[in-house]
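Next up is a structure, given as structure tokens.
Every protein chain but one is kept in place in this view of the complex.
Our next item is chain A:
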Amino acid sequence: MIIGLDVGGTHTDVVLLGEEGVLRQVKVPTNPANLLDTVWTGLQEVKAGIHPKELDRIVLSTTLTTNAIVEGKLVPVGVIVSSGPGIDPEAFRIGDHYHVISGSIDHRGREIQPINVSEIESITSRLKKQGVRYVAVVSKFSVRNPKHELQIQETLGDDFEFVVLGHRISGNLNFPRRIATAYLNAAVYPIHKRFFNAVRQSLSTDGLAIPIHVLKADGGTMNMDASLQYPGQSILSGPAASVMGSLPFVQDAEETLVLDVGGTTTDMAVLIRDAPLLDPVGIEVARYRTLIRSLKTVSIGMGGDSAVSVAGGGLRVGPERMGRAMAYGGSVPTPTDALFVLAKDDRGDVDAARRGLEPIAAALGKSLEETAQLVFDTACHRILQAAHQMIQEINGKPVYTVHELLEGYKVNPKSILVLGGPAPFVASRLRELSDYKVRTVPRWEVANAVGAAIARTTCELTLFADTERGIATAPEEDFYQPVKSDFTMEKAVALAKELLRDKALREGADPDDLEMEIIEQQQFNMVRGFYTTGRNLRVKVQVKPGLIRHSRTITQKLNEDLTAAGTGTTGVAG
């Protein structure tokens, strides 16, 4: 059995999955001040009476690191940066301990200027004096040659608790993002470590020494050891959980839009057949642009608890949330209240909801029912509009070859999968308002926790080879191998896949469940003085984000629930 747990802004969802599908589902209110307590309560409830031996693993998706970043609760991090020619690295200053040092490497990984060890020694002693325990080390083009970052790490010695090296984070080029990503990984390290150690200890006191996996923003999982090395990868895994939870329910359609309508926000993503679309560069969180691999998701400030008001004679819904719906004891009317007025929901205080919307109706000069309908429709229209905009943005992405431009693949989803609290109501209205084929995800209330539970371990790897310089290198793995001029694309791909396999297994993948694919493959002849002097090869491979093999029986069961409910359009929570 697998436990899936997803910490949301309002609720924390926990499910217990077995061969028969969802065995248990639990929803506990999230206490942002004590996430450990929240997680612990959820786990206790879901596993009550289950024998430890029956549990295979736990997958956690938490907002811990995200919250720390958004709220600025980050530990001091020493950032050591070497740039060489280009944009002034002062432009990327981050944190209170940012140091620019000499040293430079060019786009092919050739050393232009060595680093100066005495500079680093003096920074080391300063950081120590200031009590800084975490360090990020980043040099420009370190993904083409990590030599300088490694030398700096060596000079830093063993005096720091955690040192992040830029080239280990991602094979992608982007120096400013590499700086921000290394910084964030270091800055959330202690809080992440403390939390997961606490979870592990609590579980083992209960006799549960089972593997703990962490959900990543790209919709894959990693084991705890890997997550301690790269805690930043757990940032913004919430939307990924809902996308993975929707994946089993994609039907016949080529492309599907996933909408997770929560209390505060609606998160949206695109599935192309059974593969979620990934962000080409990396996640953006609290104005930090990073190289953290993530699903392409868009989040808008429009959810069940968005504040409803009248501004300039017109209706305004969202983007901010001011507590819960009035039907649940809040003080500001919300789209959820509108659903109560429209008698679509009756699990709260209908009178409070009506009271909340009355002043709005008066200001608009409409009846209460008309106003409620307007509130709800406004919310639905905003969601559709944002979805449309996201699709346009995806299709407007620049391309770099003639082939890509002419064969330009356009995303054009025809169906929508909805999950989250108000899913069935939103789904049925969207069906009326648009041409989309709209369905709810079975168990729409906890589908995100299901998604976390059944997500496969993923990873990515970039391999560069430069036969003129005679090297092949996979920077994320600190892999370096001399190659001869006969090193072909075929060999490069084979090598990249071999390295990827090792990495995936180390991060907790099931050896029989590695769906590897090439995501980028480029080869250039290098010509100098009218003679071909070598080849420049670039290969990027990944373990595809997807669902674990034995999730099939579970999701089959969920699909049967869906079929049993008839059209599958009204959401059938257990």
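In this section, a residue touches a chain if its C-beta (ideal position, glycine included) is under 8 Å from a C-beta of that chain, and two chains touch if they have at least 3 such contacts; residues count from 1.
To be clear about the criterion, contacts and distances are computed from a predicted model.
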Checklist outcome for this item: According to its UniProt record, the missing chain among "RNA polymerase subunit sigma-70", "Histone deacetylase", "Electron transfer flavoprotein subunit beta" or "Peptide ABC transporter substrate-binding protein" is "Histone deacetylase"
Checklist outcome for this item: Of A:23, A:75, A:173 or A:384, the residue that touches the missing chain is A:173
Item to check | Listed residues A:251, A:412, A:485 or A:532, member touching the removed chain | outcome: A:532
Checklist outcome for this item: Touching the unshown chain, chain A contributes residues 83-88, 91-92, 104, 106-108, 112, 140-141, 172-177, 281, 287, 289, 396-403, 405-406, 522, 524-527, 529-532, 536
